[in-house]
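The structure appears right after this line, and notes come after that.
Every protein chain except one is present and positioned as in the full complex.
Chain lettering (A and B) follows the sequence in which the chains are written, and residue indices restart at 1 in each chain.
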Amino acid sequence: MDFGRLFVIAISAIFVNNFVLARFLGICPYLGVSKKWDSALGMGIAVIFVMTLASFITWIVQHFLLAPPSGKYDLTDILQTIAFILTIAALVQFVEIVMKKAMPDLYKALGIYLPLITTNCAILGVTLLNIKNDYNLIESIVFGISAGVGFTLALLMMASIRERLESAKVPKVFKGIAIALIVAALMSLSFTGFSGLIAE
Amino acid sequence: MKDTMKFVITLLLVTLISAFVLSFLYSKVQDKIEAQKKAAENDAINFVLDDPAEIEKFEEDGLKYWKGTDKKGVFSGYAVLCEAPGFSSTIKIIAGCNEDGRIIKIKIIDQAETPGLGANMEVVQTNKYIWDFITGKKREAVSPIPFFQEQFFGKSYGELRVVKEPPKEGSGEIETLTGATISSQAAVDAIKAGIGKLLEREGSK
Partner (left out) sequence: MKVLKIIKNGILSENPVFRLLLGLCPTLAVTTSANNAIGMGLATTFVLVMSNVIVSMIKGFIPAKVRIPAFIVVIATFVTIVQFVMAGFLPELNKSLGLFIPLIVVNCIIMGRAEAFASKNNTFLAAVDGIAMGIGFTLALTLIGGVREILGSNTFFGYLVLPQSYKPMLFFILSPGGFFTMGVLLAFFNWISSRKKEA
């Protein structure tokens, strides 16, 4: 196994091509759930968890159901979108049920974020990118985890800034999402500084 | 239990109808979609080999290349598919060259680099102003080839080098895209590696 390549995939997904700040995936929860640090942390962990599982399962769906190794047929063009979104929706439901039964404490903390995850475009985005980039199973999982970590990192940074923004004097028309977008712009600008990391 | 059955049947029906509709539509547009996929590659091969009369395709050990012959049946050049990871995507290029590695033309067929930076490798320079619609002014046509790609034409693959200042005449220097050194370097690396492998393969025959 090529650990160097896995490392590059991880660094690239967390910092250089951060899902939220460079690829614009998962903006809705990024702005919607970043008012409080606690809820941001809960959402972030839930996303990492589902993203990793989704990367794993959709990879199997793609390579054994949609375009099986025998090469007899290839349904990618027709059914990929539907198959992936249904897989994710079912996965989220399943995780919710299992968590409720087996880990009630964790469910209490993360439960309310789970339904929101189905329509989080970062999840579907990660699974589609895995296939588009021709990642193998291990690479897909690593990409899934690091994309989730990148998302959580951006979300937590945003949450801690916004908690302070609450008490700041912001022009009236900028209150709420508008100033959050300006903050996101500055954050994204500073993240472009990481672009040198994958140069060599 | 009765409810569960109802749920399952409803969802099954919805999914079945959807799959049926999609397969029907796909059978109508399949040819068109596949033609488009091939067209990009074929157009690129014809472009980089200056419209050869015949093309022969080779594919071995992950190296994909084509041999072009002109009307008289004389060998006119190779086209080779070159790939390298860029900043945020894999850059795919088809490069045409002759047997000693001098590039004829190149064409980038796929990339998803940052818009405004790396993606400029596919941007064509324009001289048409939006005001021309009002003033009715006609302007001379400019080169339809992206300026970044045009730099490669006629250069020897071994001498290719990325530089930040305007390149010297007659050298193998390629001027980097503003703010996108990684993407520019990747394009050059892809072509160097692709043509290198091709010549090695052909030389050993």
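One rule holds for everything that comes next: contacts are C-beta pairs under 8 Å (C-beta built on N, C-alpha and C of every residue); 3 or more make two chains touch, one makes a residue touch a chain.
As the structure is a computational prediction, the values presented were derived from the model and not from experiment.
Trainee: Identify the visible chains that the left-out chain touches across the whole complex.
Mentor: A, B
Trainee: In the complete assembly, which of A:Ala89, A:Leu106, A:Ile138 or A:Ile161 touches the absent chain?
Mentor: A:Ala89
Trainee: Residue by residue, what part of chain A touches the chain that was omitted?
Mentor: Residues 21-28, 31, 77-82, 85-86, 89, 118-121, 123-125, 128-129, 132, 171-175, 177-182, 184-186, 188-189, 192 of chain A touch the chain absent from view.
Trainee: Of the residues in chain B, which ones touch the absent chain?
Mentor: Its contact residues with the unshown chain are 3, 6-7, 10-11, 14-15, 18, 21-22, 25-26, 29, 32-33, 36-37, 39-40, 110, 112, 114-117, 126-130, 132-133, 178-179.
Simple rule for what comes next: only the chains that are shown with their structure count from here on.
Trainee: Return the distance between the CA-based centres of chain A and chain B, expressed in whole Å.
Mentor: 30
Trainee: Which residues, counting only chain B, touch chain A once they are in their complex?
Mentor: Within the complex, chain B contacts chain A at residues 15, 18-19, 22-23, 26, 33, 87-88, 90, 181-182.
Trainee: Hey, which residues of chain A end up touching chain B in the complex?
Mentor: Chain A reaches chain B through residues 12, 16-17, 22-23, 77-79, 82, 86, 133, 195, 198-199.
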